[in-house]
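All protein chains of the complex are present and in place, except for one that has been dropped.
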Amino acid sequence: MIKAGVVGATGYAGNELVRILMQHPEVEITDLTAHSYVGKKFNEVYENYRDINEMVCGDFNMERLAEKCDVVFLALPHGVASKVVTEEILQKTKVIDFGADFRLKDADIYEKWYGVKHFGKDILKDAVYGLCEVNREKIKGKQLIANPGCYTTCSILSLRPLVAEGLIDLDSIIIDAKSGVTGAGRGLNIANMYDECNESVKAYKIASHRHTPEIEEQLGYAAGKKIVLQFTPHLIPMNRGILATCYAKLIKNVSYADVKAVYEKYYKNEYFVRLTKEGVFPETRWVKGSNFIDIGFKIDERTGRIIVIGAIDNLVKGAAGQAVQNMNILFGLDEKTGLELVPVFPV
Amino acid sequence: MIKAGVVGATGYAGNELVRILMQHPEVEITDLTAHSYVGKKFNEVYENYRDINEMVCGDFNMERLAEKCDVVFLALPHGVASKVVTEEILQKTKVIDFGADFRLKDADIYEKWYGVKHFGKDILKDAVYGLCEVNREKIKGKQLIANPGCYTTCSILSLRPLVAEGLIDLDSIIIDAKSGVTGAGRGLNIANMYDECNESVKAYKIASHRHTPEIEEQLGYAAGKKIVLQFTPHLIPMNRGILATCYAKLIKNVSYADVKAVYEKYYKNEYFVRLTKEGVFPETRWVKGSNFIDIGFKIDERTGRIIVIGAIDNLVKGAAGQAVQNMNILFGLDEKTGLELVPVFPV
Amino acid sequence: MIKAGVVGATGYAGNELVRILMQHPEVEITDLTAHSYVGKKFNEVYENYRDINEMVCGDFNMERLAEKCDVVFLALPHGVASKVVTEEILQKTKVIDFGADFRLKDADIYEKWYGVKHFGKDILKDAVYGLCEVNREKIKGKQLIANPGCYTTCSILSLRPLVAEGLIDLDSIIIDAKSGVTGAGRGLNIANMYDECNESVKAYKIASHRHTPEIEEQLGYAAGKKIVLQFTPHLIPMNRGILATCYAKLIKNVSYADVKAVYEKYYKNEYFVRLTKEGVFPETRWVKGSNFIDIGFKIDERTGRIIVIGAIDNLVKGAAGQAVQNMNILFGLDEKTGLELVPVFPV
Partner (left out) sequence: MIKAGVVGATGYAGNELVRILMQHPEVEITDLTAHSYVGKKFNEVYENYRDINEMVCGDFNMERLAEKCDVVFLALPHGVASKVVTEEILQKTKVIDFGADFRLKDADIYEKWYGVKHFGKDILKDAVYGLCEVNREKIKGKQLIANPGCYTTCSILSLRPLVAEGLIDLDSIIIDAKSGVTGAGRGLNIANMYDECNESVKAYKIASHRHTPEIEEQLGYAAGKKIVLQFTPHLIPMNRGILATCYAKLIKNVSYADVKAVYEKYYKNEYFVRLTKEGVFPETRWVKGSNFIDIGFKIDERTGRIIVIGAIDNLVKGAAGQAVQNMNILFGLDEKTGLELVPVFPV
């Protein structure tokens, strides 16, 4: 059994990770830590675990977890992981970080978008960007995984085949994304109160959301050149789910079948990527509770654009599920282990 | 592997059953039937099954299913099952019926509340009311299970210990229940359109809901006498979940600890029944996606009443989960097989 | 023009009051105060007022408001109003208090249920309980109005005719109420975050909610004797609305027509009370945005009970609308002035 520690277990992503790990046949959770609930039973914070998880929230000591655990999942605010993860720690345990600290290879870009100093520049080179469908081979055998952001996962997987195959004008990419409120986390904030979110929709962090450089960097690798794109997140009155509506100008004269072949080239054997049929488009309800990303597209001959739609459960494929997928790769397990979750509907 | 047929697979309960059976290690679904979608792929109706369930909806032929399946689940409108389930059928297969036809032992009461003739009076005696925590022993070895209603399951399990132990005035029972909209089924109906349900709450079928005699009959068995009670269902703007707020006059001078001991007597070893701690009360969010029922209570010394709150996921413990629990009992499996679903939150 | 001051304008009830007063032909709002937003423009907190209300939130000085305003509305946490409203203040202005401080005539009961000392016992005698349909005549000419609670308004108006006419067993009254989340106010609280409320229902403050003694006192006046009743509030995933499902044993042999005649006796000429037709029951969606209360009932001959359903918009008839109705009475205006708001649906 893999001994796993979950740091930041009482956030929505941490909590979802606990749910998935509890149903994973090869994992034993040894530690749950939660800054604000030390000494409190986890199931008094998340009562869904009543009677089935009697663990107590501990405080966070990276050293101790590194000694004890085979893998430590960090679900912490940005800027924390890069202070506590060191070469020494990584010699003792594997770390899968949900935060942004190790996602961007260029610490300057990190510091510019996040507005804080990066404290872990020395180990940045050791980190692998844990987008499993893209970096599977690089992930194997590593000690430090930067688990991708939720918007990022959805956006990159939706657009990558088009970028990699040179089908679109790289200057024309616009990603208009819609997220449920769990994406905003569990921190107290007037803006996330029930009556403030319910029955309304808004755009936020227009032209300034921190997932932007992450998407640009990863799609840039696929393109072989730097990409600057437009990313606009929106808040939708629902708990879970991200829908990314992606726009780009086609620069080749391609048919639906051509593009379909491109997507199949990349994803045909990817269990967690599901391509919709022609005329069918992803909806967040069909992936809820699962690690799937659904992808569909439409070519608009009037405008010369392709519109690609991607949908994920932000807490699963956008966070905890992908983290477990990374763990499975790290430990040589079948990538699907513990993740063959059938989407739940209606829920 | 148990060969299972699901009749009425495209209703919400049928669909949830498919989800659970797909994750059940001892079951193979051989047939899905759906009156309105014959010949259509199931995953074109419920796209959550994209790529992971390629079955086609068949038409319903009880005879053929009986030949082919070890167990047939019927998720049909009331009045249909009693026409197709016969002694001959039951010699060939086990039947777990989601409908009301075999729930009430007295066909007259059925005909009065449902307003239709009962066509299966001859086999009514063979049916067992499949409330597993109550009738476990009677279920074993049977061929025909009447799977309880959603409101019923929640109400009976919440009140039964009090009734059985003679703690409450049987004339004083009031059950005020609140259900999510999946409880209303998937039939086209203006009243269940999004904009008609959203942001509103209503009572319906006041003093006339058909689950009333079912609750009365089953609690009557526990009491050893006839019970007449008040049941009022309400529609709540959410997908899943039932909360039953139950009121009764205490007729013995009991403390919280006394009542707690009574509930533990009945449910201490019941995996799917979770008793909340003093001062904590069930909420539907903590059981969603799972087969649990959460139960908590409060004694009001001012009024001499006890208030018991029960919460279930109406599609799981209130329908498909309990059906699988019944199947597990019928086939001699561990009752939890395929049902150790951790509740999903927030979802 | 009546000069009105609104204290606590940035709470949900205060804000709704501003909306209604802005559309009232006889009122000029002179002051908006908000503890946490002093110096900030009101329309930067509530952007619905963009361009149409350019007032700045002031700090709260009762003395100054009393000098300046004809009426001061206090939408404050309990325990505050009783400290600042004095005989001297009431000689200078009329006060309509949204809080609980002046609702209960017995300060001991207040102190017991609210757990705080009552600081305004001397002026308690001057306050009138502002349930307009009941106390209209007493309200006229007064200086201090205790605006009723939301649950209270809905419960009392629903049950009062039955109580006053001696139709029901006073020991048998149970009120099972369901409220939207605005009822919980705008204070930061994990329990009221979007993802914590959405898609769930719960009971809270079982047998201990502070509106209980208020309902008991007022219905007690109607009965001519002390009443002890059961009140259970529930939180429903919607913004606005309260539905009260009220149960009582009938002690007279009455028909639907008899009871209807009783309700008409009390409410026939009440513009804001709407009785539903036989077989039709109130739903919160039909009163949203308006000052109406809808009331309907059903006699259950099986159980000997009557079930009465009442529905209001908690922020209007349950708070701001009723406050304006009180103001209209106080100032000798037609009671409907500024309140002929047609309910908005779907919204």
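Letters A, B and C name the chains as they come in the text, with residue numbers starting at 1 for each one.
Everything below uses one rule, namely that contacts are C-beta pairs under 8 Å (C-beta built on N, C-alpha and C of every residue); 3 or more make two chains touch, one makes a residue touch a chain.
Predicted model, so just to flag it, every value in this text is computed and none were measured.
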Item checked: Displayed chains contacting the withheld chain -> A, B, C
Notebook entry, point to check: Hey, which of A:Arg19, A:Lys142, A:Arg186 or A:Arg240 is the one touching the hidden chain?
Noted result: A:Arg240
Note to self: Touch as defined at the start, partner being the missing chain; which of B:Cys197, B:Val273 or B:Ala323 qualifies?
What the structure shows: B:Cys197
Check: What residue numbers in subunit C mark contact with the hidden partner chain?
Finding: 12, 15, 19, 22-23, 46-52, 182, 199, 239-240, 274, 276, 280, 283, 285-290, 292, 294, 340, 342-347
Notebook entry, point to check: Residue-wise, where is subunit B in contact with the chain that is not depicted?
Noted result: 12, 181-182, 186, 188-190, 192-199, 237-239
Next item on the list: Name every residue on subunit A in touch with the hidden partner chain.
Entry: 174, 176, 178, 180, 195-196, 198-204, 206-207, 228-230, 232, 234, 236-241, 243, 245, 247, 281-285, 288, 298, 300, 302-303, 305, 307, 309, 346-347
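To be clear about the criterion, only the chains that are shown with their structure count from here on.
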Item checked: subunit A and subunit B: spacing of chain centres that average the CA atoms, whole Å -> 36
Notebook entry, point to check: Taking each chain's centre as its mean C-alpha position, how far apart are subunit B and subunit C in Å?
Noted result: 39
Check: Considering subunit C alone, which of its residues make contact with at least two other chains?
Finding: 195-196, 198-199, 237-239
